[in-house]
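Below is the structure I would like to discuss, written out as structure tokens.
Shown here is a partial selection of chains from the complex, left in place.
Each chain carries a letter (A and B) given by its place in the written order, and its residues are counted from 1.
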Amino acid sequence: MITAQEIWTDVVALRSKAPLVHNITNYVVMNTTANALLAIGASPVMAHAVQEVEEIVKLAATVGGSLVINIGTLSSRWVKSMARAMKAAKEHHVPIVFDPVGAGASGYRTATSKRLLETFSPTVIRGNASEIAAITDHSARTKGVDSTLSSSDVFQTAQTLAAKTSCTVCVSGQVDLVTDGVRSAHIRNGHPLMRKVTGLGCTSTALIAAFLAVNSNAFAATSHAMAVMGICGELAAQQASGPGTLQLYLYDALYNLNQNQIETLLK
Amino acid sequence: MITAQEIWTDVVALRSKAPLVHNITNYVVMNTTANALLAIGASPVMAHAVQEVEEIVKLAATVGGSLVINIGTLSSRWVKSMARAMKAAKEHHVPIVFDPVGAGASGYRTATSKRLLETFSPTVIRGNASEIAAITDHSARTKGVDSTLSSSDVFQTAQTLAAKTSCTVCVSGQVDLVTDGVRSAHIRNGHPLMRKVTGLGCTSTALIAAFLAVNSNAFAATSHAMAVMGICGELAAQQASGPGTLQLYLYDALYNLNQNQIETLLK
């Protein structure tokens, strides 16, 4: 059971500790996920050069932080940096969140995701249902980077993936599923308009990394991040006149989030 | 003649079919053009790795879609991917929109644009007047990525280019010109404040790709996209207090666009 009190405890910790979140992520969302991380209280750094990723990961280990690996606009050089960073993160006990954006849309994405997952078991994997299906050889189709499945379609496969890899798996969708292979949580917050803003899945991934940096319980941290994302999306939708204004009000909601809002809106 | 009814028919088709628009585009506008495509109803995917562009183009051919090639922040590896994607698009009959951002500002951009255009004739070319002048050896100067000419200055050259290449050519500006070498349309919608937002030309290019995916008449699809862009820009300008808010309200306007607004505002 996720409680509003536990979510709030993590938010307070985030705001006081401002953990370093090292992102190797895609071009589309670099700006927006950095803004979401700043708004919730974390300190984002975007760094992908092979010459520096290990050092930045070590810095995250020293000052308290986490690593985001997001393959949304991958290419061979970036994948090399991702592998180096993940290796360093495993060595230095820095939690890793992996986002297999568009897995299933190309063999390159699917194969890269599988290889990185097998070689460097991340702490959390977050994707939409099509992406989770693709990396588990679930019989399903995808269309680009948008899912054509719901999270319940891949419930079993996500549980199996979590158990096999010892990762927490998060399948985002209308209902977000979080499972560590044994326990599972369903997060029912969020708003349909969020699907019309690019990269909000990637933003969820970044928020999971922020929560992981202050809560070593990966199942709880992931669930809390997804609940905060959904709640802030609902708060933003109350003010928005469309997807453009929604994105801006989402940052404002992350920044202004208070305990009462979590208690009132958590489903 | 463009009619409000025909524009609306395309918008309805876009929202119901959510076609896949594959973008190989510049870093500046990846986020903003993805958001515009989502707002109008399309399903954007950004993918540039040489390992995957052909497969994503084939996916677009299978599920219904189109390809955007935008050289705004080109480099040699990206140009290689652009060529591969355009070749695949020609083979699989996926419509291509080409945007020669900054052609004329550097010999590299001009030469790359000409070579790609000659080798893989796209369906539509969209640029500002300076860019169209540059790729046609029209005697004109440019200043960076902003045009120093108006679309009427290059009317003849655009017609000639369209006739020679069998492309539809769109010259955007205060008045947007669309020509297939025989017919021509002038779109008079839009708002001066739009020039103060970066990448709205690139956004027009992306919208043209979306409309091409649901309307095989390139001349009509291009004209409809430019009219929708201009109308939504006007709607956004009614609410905006400057270029920052204009950009956000533009997404909201694309998302909320209805038939009555098109009928009322189409010039």
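By our rule, contacts are C-beta pairs under 8 Å (C-beta built on N, C-alpha and C of every residue); 3 or more make two chains touch, one makes a residue touch a chain.
From a predicted model like this one, the values you see are computed outputs, not experimental measurements.
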{"item": "Overall copies of the shared sequence [whole complex; 2 in view]", "value": "3"}
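One rule holds for everything that comes next: only the chains that are shown with their structure count from here on.
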{"item": "Where subunit A and subunit B are represented by their mean Cα positions, the distance between them in whole Å", "value": "32"}
{"item": "Residue ranges of subunit A in contact with subunit B within the complex", "value": "26-29, 31-32, 72-76, 102, 105-109, 143-146, 195-199, 240-245, 247-248"}
{"item": "Complex contacts: residues of subunit B adjacent to subunit A", "value": "18, 20, 22, 27, 30-31, 34-35, 38-39, 43-52, 55-56, 59, 63, 77, 247-256"}
